[in-house]
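In this view, the complex is presented without one of its protein chains, the others remaining in place.
Take a look at subunit A:
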Amino acid sequence: MRVLLALDESTQAMDEAVRLCRERGAALTALFVLDGNWSDYTGHDWLSGSTVRGAYIEYAGQEDIKDSERLAAELRARAGDLPLEVKLANGVVREEILKEAETGGYDLLVMAHPFWRGTATVRDTARDLLGKLPCSLLLVKTPPHDI
């Protein structure tokens, strides 16, 4: 059995993926998507100069890289000796998750709900993926961020 975990801030989803993999002797792959959707998401913003937009997109990218390292370390600490591979992708979050699920031969995708990741935060990512995934989907209820 192969399990794919879509990485976001949810430690609940991490724990659930680790528990499932331990119980079933499955291999765990985690995917962190560097959000490449900012250009489209700020498409209404006609008055920012390219420097301002560029600076923001670069800033968001740097924050994403920091998050990817922090969350991968968090997952490794929780996974312990469980075999784990952490992959990075760049693009629209839901599309990259779907692409990995389609090409990786996974049996199960584990993700938090709501899913807290860049511009995907303002989408119902699980609903976007439903009906398109080639594998089962386990949604782990996660308390919304208190911001």
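The rule we apply is simple: contacts are C-beta pairs under 8 Å (C-beta built on N, C-alpha and C of every residue); 3 or more make two chains touch, one makes a residue touch a chain; residues count from 1.
Note that in this section contacts and distances are computed from a predicted model.
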Report summary line: Omitted chain per UniProt, picking from "ThiF family adenylyltransferase", "DGQHR domain-containing protein", "Sulfate exporter family transporter" or "1,4-alpha-glucan branching enzyme", is "Sulfate exporter family transporter"
Report task. Sort through A:A17, A:A60 or A:V86 and give me the one touching the missing partner chain. Result -> A:A60
Query - Chain not shown, touching residues in subunit A - result: 35-36, 38-49, 51-53, 55-56, 59-60, 63-64, 90-92, 116-119, 121-124, 128, 144-147
